[in-house]
Structures are given as structure tokens and as C-alpha cells.
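Removed from the display is one protein chain of the complex; every other protein chain stays in position.
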Amino acid sequence: MKLIRILSCLALIAAVAVQAEKDVNERVSAPRDGEVEIENIVGSIRVEGWSENAVEVKGTIGENLELRLENDGRRTIVLVKYPERRDTRHQHADIVVRLPVASEVRIETVSADIEASSISGPVQVESVSGGVELDIQSKDVDVESISGDIELRATKAQIQAEAVSGDVEIHVQEGNIDVETVSGDIAVVSGKLTGGDAQSVSGDLDFDVTLAKGCRLDIESHSGDVDLTLPPETSAEIDLEAYSGSMRNRVGALQTGGDGRRELDLIMGSGDSRVEITTFSGDIELRAK
Amino acid sequence: MSCENVRRWLEFDDADETDALRVGEHLERCVDCQAFAAMSDPATSLPATSLPDDISPPADLWPQIEAKIQAERVVGPTFDASKHPGRDWQQAASILTAVAAIIFLAVVIRSTVAPVATESMARFDEPNVESELAAAIEQECRGVMRELSLAPGLGVVDPRTVALEAEAREVELAIADTRLAIERDGEEPKMMASLARLCRVRLRLTEHAQELARS
Partner (left out) sequence: MDELIEKARHGDEVAFRSVYEQTSGRVYALCIRMMKDETRAVEMMQDTFVRVWQNLETYRGESAFTTWLHTIAINACLVALRTQRRRREDGMENEELEAMTVPNSTDPVDRIALERAIAALPDGARTVLLLHDIHGYRHDEITEMTSTRPGTSKAHLHRARKLLREALSR
């Protein structure tokens, strides 16, 4: 009898030791175009838009964590609660959140990796070190990260992206872009850029874009290099300034001013758009697509 | 990441180290790949464990550290947060609000005020309001940064704060480069505007570090 009790205790201990995580599967009704706020400190958050008027959360979370899923009419909250002192050792949550496609989504994390797809409402993301990957149809996107990389694919959007050391990569078919990093690299590919403002301190900036008529694009870097690739039929005034970096015109634009040493003023076509690129020591290169 | 790619990463020399995070995540979940890693783990010989974990630093290192510690003490008046619990955050917040107000004012003034003639402006053909305001912003930023850096308890040392400090050092190098160029070539408006921008970036990094320390 004693042996059975001992063996049972050992089995229980073994079972408890193995089960460090628990499954979650919860669902709550939500309006078609309501607000959804998602917060998870560590692990991963995958967000998918769907056609149902509900928010569903599935996944696995650490044994000591708690999932809070609540709706108060317009707003739905998805929160992974960590213990009092936010001790995230050995504890993380990997959740998949399905929500109405037109929801206004706000996601906050420290180090969880974030993926979102099939969303058409506004999206706002704040991360410290978690990576952010968005493949969405939203018209309004705002992503902030410190060291997490940002990768964003959108169709037609107003995009704001800010990172410190994370790299930022944006693919947008048509849009206005405001992007800033300190040391992270910035890469933008756009079919039709209606406006842009890109700044970095030491990150490199690589733009492969088609400028919409009347587009104003400002790119500034201190020591990062700037590469701008434009279609040969572009119509734009292009002003380059580099204090000590080099400037190369490989797009065949005509020089209209500047000494060529620190300033180079160029024109392509009839100059319908305006591009200004400024660096301190970074090199500037214009290329043809 | 697929099992095939994870195993390739573990086995081939040319793997991209930046994929380590994704490989790690996969390994945490995939029992098959865990088994693969365990089987192929070259743990049977661990040459590194034979190396000493203690190596005497140069004898003159401590005096250098001591000198830096003493130099830090001489920076200026320090704010004793222990006498004013909670006050350091309030002070930081009020300083940041003041800076924000100055920057806002700068933007408003730039769009409405008439050019003001000064000795430096006389060198330029165009009105130089932007240059003066950029100089004012830079001065204010520096003042704020100095005050923030003196207030204790603002930087809990965690690895992410350390990373932000390194970013701040890069920005400070950029500020130093720009100031040197301005001293050499004069207060060209674009250069002044770049300087102001860099100071604002520097300030934002301090704000990020504070937020991390609070979280």
C-alpha cells in the first residue's frame, strides 16, 4: 500500500513537472468594426482577420499565466496576465487571435513575436524586442519597436514605422510612408508612393519606388547610405546633399545645379515630384529600375 | 521555420546566425527536431570546458576604472531621489513637457514670424529663423539630457537598457560630427536642422530607457 502511494505521488509529480503549459480556447462576441486590444509580454501573437463577429483566442500559455478575454460592447480585450512581479522566466504564451476583419487592432508586447494578416481596419503595434510581421489590407498602420525587426506588407496605406535598432522593411502598393530608425536599416518597395519621410542615424536606407505625381519624398541619414531606385520615366526634381559622403547619379537625371561635391540638383522628366536626400557621411546613389 | 531548414541550420557552416531565434522557437516546439539536435550534438568532446574561466586583467585597469568613477562624481549637482520619492519621475516629466512646449512653439513660430536679423544671419541671403530655432532646440535638448542623466534610478540596468545606451552613443557621435562641421563651415540651416533632429532622437532614446526601467 505504501509503495502504491509512493508510486502515485511520483507519477503525480512527474505529471505536474511535464505539464508546464496549458491550452487555451476561448471565444467572445465582438462587433464587426470594434476595437480589439491584445497584450502579451513574451511568446508569440498571431492575429488573423475572419468573417465572424467574434474574437477567438487559441493557443498555449504558461502554467502560471491567465488569459483574460472580455468584451464590453465596442471594445474587446485579449490580455495574457503574468504573475505580480512580471516574472517571465519559463513563462510565455503563444496565442492565435482571430477577429473581425474590419476591427481596429492594437497590439502591445515586450518580446513576443507578432504576425498579423487579413486585417483591413487600422493597426497599431508596440513592441520592444519582438519582431513584427504584418501582411494586411489596412489603410492606417502604426508600428513602433525598439530592437524588434518590422516587416510590413500592405496594399494601400498610410504607414508610420519607428524602430531604434530593428530593421524596417515595407512593401506597399500605394501609400504614404513615415519611417524612422536610429541604427536599423530601412527598405521600402512601393508601386506608387504618394509621400514619404524617412530618417535614420546610422541605418542604411534603400528605396525602390515609383513616385506618384506631386509626391514629396524626404530621406535623411547621418552615416547610413541611401540608395534610391526609380523607374527611368520618373518625373521629379531631385536634390542631393552629402557633407562628406559620395553622390552618384546612375539614373540618368540631368544636373541643374549644385557643385557636385556636396550638393547635386537633378531633374528627371518635367519635375512633377520632389525628392530631397541628405546625408552627412553616408553615400547616396540613384539607380534606374 | 520548417524542420528541414532547422536541421540545415544546425548542420551547415554557412547558416545565417540571425535565424537562431526562429530555429530556437522551432526547437522548443518540435520534438522530432529536438531529438535530431540531441543525436547530432557534438557534446562528447567539450574542449571549451578545459579553458580557464578566470583571467587576470591588466594591473593598471583598476586605476582607470577608479578615475572614471571619480570623474562621474564631478559632473554636477545630483538630485537625491531618496529625499523626494516619486519626485524624480515628476521632475523628468515636467522637463520633457517643457521641451515639448519649446519644440511646439518653434514649429508655430517658424511658420508665422518674420525673419530676425542677427550677426550670423547676415551671412545668408535667406531668412535664418530655422537656424536660430534649431540652435535653441539643441541647447534645450542638451540641458534636458544632462538633467535626466543626473537623476538616479532612471536606468535600471537590464540588457535592453544597455542596448539603448549603445544606440545613444552612436547618436552622440553623430551629434559630435555635425557640431564639428558647423564649427568648420558655419551655421548652415540644413545642418542646424539635422543637429536639432539628432538631439531629439537622443532625447527619445532616454525616454525609451525610462519606459523600460518603469515596466
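For clarity, chains are labelled A and B in written order, and residue numbers in each chain start from 1.
Criterion: a contact is a pair of C-beta atoms (placed from the backbone, for glycine too) under 8 Å apart; a residue touches a chain by one contact, two chains touch by 3 or more.
What you see is a predicted model, and the numbers here were worked out from it, not measured in a lab.
Here one chain is not drawn; of B:Ala37, B:Ala136 or B:Ala193, the residue touching it is B:Ala37. Among B:Ala20, B:Ala35 or B:Ala176, only B:Ala20 touches the chain left out of the display.
Contacts to the hidden chain, counted on subunit B, fall at residues 9-11, 13, 15, 17, 20-21, 23-28, 37, 40-43, 45-58, 61-62, 64-66, 68-69, 72, 152-153, 155-160, 162-163, 165-166, 169-170.
Just so it is clear, only the chains that are shown with their structure count from here on.
One finds 20 Å separating the Cα centroids of subunit A and subunit B. Considering their complex, residues 21, 25, 160, 163-164, 167, 170-171, 174, 177-178, 181, 190-191, 194, 197-198, 201, 205, 208, 212, 215 of subunit B touch subunit A. Residues of subunit A that touch subunit B in their complex: 44, 86, 110, 113, 128-129, 131, 146-147, 164-165, 182-183, 199, 201-202, 220, 222-223, 241, 243, 278, 280-281.
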